[in-house]
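The complex appears here without one of its protein chains, the remainder shown in place.
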Amino acid sequence: MSDHTAATAVDRAHADHHEHPTWKQYKWVALWLTLITAVEVWVYYTPFRESSLFAPALLVMSAAKFTIVVMFYMHLKYDHWIFRRLFVGSLFIATATLFALMFLFHKLKIG
Amino acid sequence: MATAALDTHDAGHAGHGEHAHYTTTGLEHRKIAIWALIGSECMLFASLISTYLVYKGRSKVGPWPHDWGCKTSNVIGKTAEAVQAAGCAAADVMKPILDIPVTSQSTFVLLMSSLAMVLALEGVENAGKAGYDKWYKGSKFWLAMTAVMGATFLGYQSYEFTSFVHEGLTIDTNLFGSSFFTLTGFHGTHVAVGVLWLMTLLFIDMKRGLKGKTDVLLVDICALYWHFVDVVWIAIFTLIYLIQ
Amino acid sequence: MNRLPTRRLGSALALAAVALALAACSTQHYPNTTFTANTDVNVDVNALWNRILFMGTLVFIFVEALLIYVVIRFRARPGAPVPKQIHGSHVLEIVWTAIPVLILIPIAIPTVKTIFKTQAPAVADALQVEVYGHQWWWEFRYPQLGVVTANELYLPAGKTVNFTLQTRDVLHSFWTPGLSGKRDLITNKVNHLWYTPDAKLTEAAFNGFCTEYCGASHANMRFRVYTVSPENFDSWAAHQKTEAMGSPALLAAQAAADSAARRAPARAAVIPTPAPAPAMAAGYVFPADKMGAHTIPKTPIPASITYDDNLLAQGDAARGRALITNPANMAKASCLTCHVIKGEQAYVNDDVARGPNLTHVASRHTFGGGLFPLDAAHLARWVKNAQIMKPGATMNTFGVGQYSPMMKANVTVGLTDAEIADVVAYLLTLK
Partner (left out) sequence: MATTAAPAPAYAAAHAAGEQTGLWSWLATVDHKRIGTLYLWTALGFLFVGGIEAFIMRLQLMQPNGQVVSAELYNQLFTMHGTTMIFLVVMPLSAAFFNYLIPLQIGARDVAFPRLNAFSYWVYLFGGLFMTIPIFFNAAPDGGWFGYAPLTTLQFSAGLHIDFWVLGLQILGVSSLAAAFNFITTIINMRAPGMTLMRMPIFTWMSFVVQFLLVLAFPAITIALFFLQFDRFFGTQFYEIAAGADPLLWQHLFWVFGHPEVYILILPAFGLASEILPTFSQKPLFGYNVMVYSGIMIGFLGFGVWAHHMFAVGMGATADTIFSMATMLIGIPTGVKIFNWIATMWGGNLRFTVAMKFAIALVALFTIGGISGVMHSSPPTDLQQTDTYFIVAHFHYVLFGGSIMGIMGGIYHYYPKITGRYMSEKLGNWHFWLFFIGMNMTFFPMHFSGMLGMPRRIYTYDVGQGWETFNLWSTIGVFFQAAGLLIFAWNFLKSRKSGERAPNDAWGAGTLEWSIPSPPPEYNFAQLPVVTSRYPLWDLKHPERTADIAHSAPDQMTITDSHAVPMHEETERKSAKDLGIPMPFPTIKPLFAALFMVIMVGGLVFIHAATLQVALAVMISAAALFIGTVYGWLTSPLE
């Protein structure tokens, strides 16, 4: 948030509308979302479900879905840096709080 | 809540000719507000999800999310046989509440509604441009599709809820029931608000057609909200339904 | 114009130092002081506290002195030029980012040490005490000794005691300022707290308080802690185990003790207030004269309760016992539906009893959550209308014709003042 970045804010704003996710990307994203979901449900019915890696694997997959939707459908990747900060910042505190609570209620293995 | 985002005509949009309101960033007020709102919603759902996870496995009585239970005793098992072996009469066996196949379908529908949403936005952005006059490229069609898929998701959810109630799980059955219905209920309410919002947009589109900078914004903020509700479900589906 | 806030703070600080010093030593002026060396734990806590207090005082003096200096030195003087415009200094700012760090480190390290030391599991051979919080009284159990009592806690000096803290209703918190820090009683959770009273404390009495807001009578949820010599503790415990005086069980058990048991009510009948020093025969009881003013409750009796104390002299323990224990009188004296008197007809057991165990109630010096001294006059009024004596109390109002705030009605079937005298007489035999 230095003078520099803030000043550029104005110019960025104009550039802002040029770059934009495209038709193709939209469809790819949709495809990926479908695929990952399919995999998620599939592993649920495999013996892998009993594995200790099951939960982490699922978390990674849904995190991936989460990210691409936010980046492309919510075009955060292309949008103004302010929006990025607003969202990422909030999300960080929210998830950190969630994990802290899991720890405090002994839902995490650590500690 | 939506008020903040919908507070149309409030300061900040061009169109007053030489009285155009100066904005520092060149961004739209309402778009900043909706992102702030989404940030806030992150914390809202974090609290709800935490609660569900904290109470997971704390319920005193069944039914349980992933395990077989017994109406008369508190035995829990991975299979019906296990429960019966533990001395539960076949009639009293309670099956796991969560219905993965059905929820997978509703999840898929909601995901696809996000695709429809971006296409609707695309439609408004290019309204009037060559190629976008075709019905299957226009905003009306995709707005309608998004709303329909949202409604479908709600349909699935009400089916889910009613079947749970039949299987003996209500908000006052056990901690699982309370936290599950509250969490998914909050999400469902968000979807419902979104559907109404979409229908309002569709209505405007029908009436005067959505086009131009201000209308793009109008659809954009709704889209952001809609996608967020979608990503929240992505998290819920994994954390609540799949992981045990 | 230039008389300054900070001057006063200087003197306030001096005052602080003095008063703290005072507080630290004189337990007679400040009977509930936390600045004691009465337990191993509190010794550690105070060592830590003193260090933090020292650091804090340093910071305090430094900041306030600086402030006073600046305020005096740089006050506007007529015709002074515009001051030099300084916008900041990285060096200085790094310096006073460092200062707090340097101050915090020597606080943080012993803090962590003490946390892990005081929260380690108690030694294996510790005396186990189960504490149950109730709205608004304390239940104490000695599982190893089979003793159940209320509102007065006996601890053997020099022996580590390990408390297991649970609540029967809302949250409470268990605190004896003179002995150690507090621990909450959390619903659906079991908490622990341990400490070792100093071996020298062979006849000391302490006040305890509930420190988690728990409703109407949170302020009236007090208790006493008596640290006594190990021998006396054993004597006390041995007697607390026994059945109630005059109970069939006891009579049957020891025919020899019959006479003693029968004499007891007779004496009880002429009990003057306040309570007498209980007979040693009944096992050791913390001597009333050693209690110290601060542990003897002086709660005023609500004016709205009237009782003619002369009636107490006619009170007859045998009649009183009949009133309480004879099922025929259940309608007007349903005491045993909430209280346990070991050896008498039992309607409830200790786990579901809503009131304190009365088996040896007369061996206590206080009752009602430590709110009143245990004597005939107070007991009589309590039995007559506990709900007036103690806000929110859930014990029935027994005085016939009395208004019960809980029932929002007058008691129709209840005890006359004379009958209350009998009941009190009986209760006072329960040594």
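Side notes on the structure shown:
Think of it as A, B and C in the order they're written, each chain with its own count starting at 1.
In the analysis below, contacts are C-beta pairs under 8 Å (C-beta built on N, C-alpha and C of every residue); 3 or more make two chains touch, one makes a residue touch a chain.
Just so we're clear, the structure is a prediction, and the values are computed from it rather than from any experiment.
The chain that is not displayed touches the following shown chains in the complete assembly: A, B, C.
Check C:R141, C:H218, C:H239 or C:K431 against the missing chain and you find that the one touching it is C:H218.
Touching the omitted chain from chain B are residues 3-4, 6-12, 16, 18-27, 29-30, 32-33, 36-37, 39-41, 43-44, 46-48, 51, 54-55, 58-60, 171-172, 174-175, 177-179, 181-182. On the side of chain C, the interface with the absent chain consists of residues 1-2, 4-6, 8-9, 12, 15-16, 19-20, 23, 29-35, 42, 44-45, 48-49, 52-53, 56, 59-60, 63-64, 66-67, 70-71, 74-77, 80, 82-89, 92-93, 96-97, 99-101, 104, 107-108, 111-112, 114-116, 118-119, 135, 169-171, 173, 175, 177-178, 180-184, 186-189, 191-192, 207, 209-220, 293-294, 297-300, 391-392, using the contact rule stated above.
In the full complex, chain A makes contact with the omitted chain through residues 1-3, 6-7, 10-11, 82, 86, 89-90, 93-94, 96-97, 100-101, 103-105, 111.
Everything that follows uses one rule, which is that only the chains that are shown with their structure count from here on.
Averaged C-alpha coordinates put the centre of chain A at 54 Å from the centre of chain C.
Our note on geometry: chain A versus chain B, Cα centroid distance of 16 Å, whole angstroms.
Residues 24-27, 31-32, 35-36, 38-40, 42-43, 45-47, 49-50, 53-54, 56, 100, 104, 107-108, 111-112, 114-115, 117-119, 122, 223-224, 227-228, 230-231, 234-235, 237-239, 242-243 of chain B are the ones that touch chain A when the two sit in their complex. The residues of chain A lying in touch with chain B in their complex are 9-10, 13-14, 16, 21, 23, 26-27, 29-30, 33-34, 37, 40-41, 44, 54-55, 58-59, 61-62, 65-66, 69-70, 72-74, 80, 82-83, 86-87, 89-91, 93-95, 97-98, 101-102, 105, 107.
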